[in-house]
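Every protein chain of the complex appears in place save one, which is left out.
Per-chain residue numbering starts at 1, and chain names A and B are given in the order in which the chains are listed.
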Amino acid sequence: MSTEAPEITKQLLTPPRVRRAWYILCRSDELGKAPIPRTLFGDPIVLFRDAEGTAGALVDRCPHRSVPLSGGDVVQGTLRCPYHGWRFAPDGACVHIPALIGLSDRAVHAATAYPVRERQGYIWCWADPTSPPQTEPWSFRLSSEPGYTVVQREVRAQATIHAVAENALDVPHTAFLHGGLFRNDADRQPIQCVVQRYADHVECEYVGESRPEGIVGRLLSPSGGVVTHFDRFYLPSIVEVEYRIGDENHILVNAALTPADDFDTVLHAVVAVRTRVPGWLLRPLVMPFALRIFGQDAKILAQQTEIMHRFEEQRFVSTELDLLGPHILKLLQRAERDDLGDLQRPPTRREITMLV
Amino acid sequence: MSTEAPEITKQLLTPPRVRRAWYILCRSDELGKAPIPRTLFGDPIVLFRDAEGTAGALVDRCPHRSVPLSGGDVVQGTLRCPYHGWRFAPDGACVHIPALIGLSDRAVHAATAYPVRERQGYIWCWADPTSPPQTEPWSFRLSSEPGYTVVQREVRAQATIHAVAENALDVPHTAFLHGGLFRNDADRQPIQCVVQRYADHVECEYVGESRPEGIVGRLLSPSGGVVTHFDRFYLPSIVEVEYRIGDENHILVNAALTPADDFDTVLHAVVAVRTRVPGWLLRPLVMPFALRIFGQDAKILAQQTEIMHRFEEQRFVSTELDLLGPHILKLLQRAERDDLGDLQRPPTRREITMLV
Partner (left out) sequence: MSTEAPEITKQLLTPPRVRRAWYILCRSDELGKAPIPRTLFGDPIVLFRDAEGTAGALVDRCPHRSVPLSGGDVVQGTLRCPYHGWRFAPDGACVHIPALIGLSDRAVHAATAYPVRERQGYIWCWADPTSPPQTEPWSFRLSSEPGYTVVQREVRAQATIHAVAENALDVPHTAFLHGGLFRNDADRQPIQCVVQRYADHVECEYVGESRPEGIVGRLLSPSGGVVTHFDRFYLPSIVEVEYRIGDENHILVNAALTPADDFDTVLHAVVAVRTRVPGWLLRPLVMPFALRIFGQDAKILAQQTEIMHRFEEQRFVSTELDLLGPHILKLLQRAERDDLGDLQRPPTRREITMLV
């Protein structure tokens, strides 16, 4: 048994905050003519579009009298405060103060702006307004490949990024929490799990897994076949589950997690599927199952958060079966300290046998 | 541009508390035979009347077993605790303990009493029970002058005394927050604003203002005329808005603010109006507008408070248009420190041009 993964992780209720990173604040189609409010690590942010349609993100507090700018409106491409009518450009500049003779060009009147990118139908925000972006947002794979059905969906859990990412990539809980829907607790077979941790991501390959049991499995792969299954986490908050079943089925669940607050995580999922089942049939058949599974996960994660607050600590005891969770926490803690080391270094590798 | 008014005021969430001062706790007609509970700076107070009808105010906690005295009743002019029946006089003395042989005349059994005055239909409380009053309560002007229609009204906002007073005396927000009702954002004209700050109050005179636009203006002054307009703040918590429109119209909005808690302010307004519109007509026409305006103010003030708590600071950036707010804060801070200096000293004076 490897001892590389920490066995007990115990920390106060201050989960790591990776601020120098991009997070999705909303879908592109959610931001129209009216400003909308969001939060990131609990900080209120207002999103709006200027006259050209370019999205801007400001701290959701008018510098003048501290009212939320998201309660205002957009006038000539500027965001107008509802209290005194001050107007702001996407870069935060205060471009108009009614009743004032002359223009304000003074920095002290400006709102704080966050860097913004709009990509693949999502609006991303760089979470540290005091430092320029050092990277670009994550690109979702396969989302515009021919032959793939793509479903986008948001779900939300009252839990940390770490807890949501671990849950999303955790295999052993599926037989219990989602018992009957997905896997079940009887007739378990050993499979090999190969975990490789890189400087900025961690990956697990499951070798020898048979076609998933239950209704979902029968729907996705009527013919059966060899299964390839990868679970991956990329800093700061990307989870990826990739299945190939035979040659014909390919499922990539790719999700970007947004820390609306320390214990409030929004999961923006982009699911790309290539399968024998046609897309128009896949959606109504699979979505109810997926939403039910996520509902069960969100409920148990909220209970976990409640217990953590009750005991005023996050105390997790891991076994070798907790393949990715402890690694994810370590990666987040290092990223928070800006201490990832050499990104090109070779991965550490670990093999585990699990009964699935 | 004068720089006398501070440009940025930033403070923790502990607004100034001027305790050596009188505040209204209720209208006289609200206090009948039953005791009623109120708070001042968050401290629970119980009001009751003794056998002669004299109002008393005690800390709303029985010294014996810490239950609220306001849950009790008044017996023979004494306030009786609902738990064991201890009775208290308006000065806090414990005058009866049932089951005890003999009388209690011991200070340790007494409730803490606040000084009380009843004036002009209001019951005032001196907010520091440990020091005797050094002044008398504010007298509302014109409230019994012949020819004036007087309206009394209470409104409440989840905001500090400072924020409510600034809002009540602030001109520039009216064109936005109350757009269409009162002023509007088009066709602005320059007016002169003369601000004079005294040791214990601050006043702004608006020179060259035209008759208010909109429905309210047309109702109050059908014939038009020269406008005289003063906004005033008196320590600790009096706001006054005075309009004269021609010779025939005189409006004095006089209000005393009560800090029920740091972020919960009750505004007791006494509005005295002399105008060509008869009183019986004025009330139904003007009240709906006044209440709608105040509703908009209360909503934005509550949002301001929420943002201040979210960011754990009160951070206001002012321009020269913030004529009175920064002065009000300074006055409150000095009064809290009991550091007003020579009350007779001449005022500082400042002139600003504003587009209204």
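In this section, contacts are C-beta pairs under 8 Å (C-beta built on N, C-alpha and C of every residue); 3 or more make two chains touch, one makes a residue touch a chain.
The structure displayed is predicted, hence computed values, not measured ones.
Enquirer: Which one touches the absent chain: A:Cys62, A:Leu142 or A:Ala175?
Expert: A:Ala175
Enquirer: Of the residues A:Ser70, A:Gln158, A:Thr275 or A:Gln304, I need the one that contacts the missing chain.
Expert: A:Gln304
Enquirer: Out of B:Gly53, B:Pro98 or B:Pro347, which residue would touch the omitted chain in the full complex?
Expert: Of these options, the touching residue for the absent chain is B:Pro98.
Enquirer: Tell me where the left-out chain touches subunit A, residue by residue.
Expert: 7-8, 171-173, 175-177, 185, 188, 190, 300, 303-304, 306-308, 310-311, 314-321, 353-356
Enquirer: Given the full complex, what residues of subunit B touch the hidden partner chain?
Expert: Residues of subunit B in contact with the hidden chain: 44, 60-61, 63-68, 71, 81-85, 97-101, 104, 108-109.
Methods note: only the chains that are shown with their structure count from here on.
Enquirer: Can you check how far apart subunit A and subunit B are, centre to centre, with Cα atoms defining each centre and the answer in Å?
Expert: One centre to the other, that is 49 Å.
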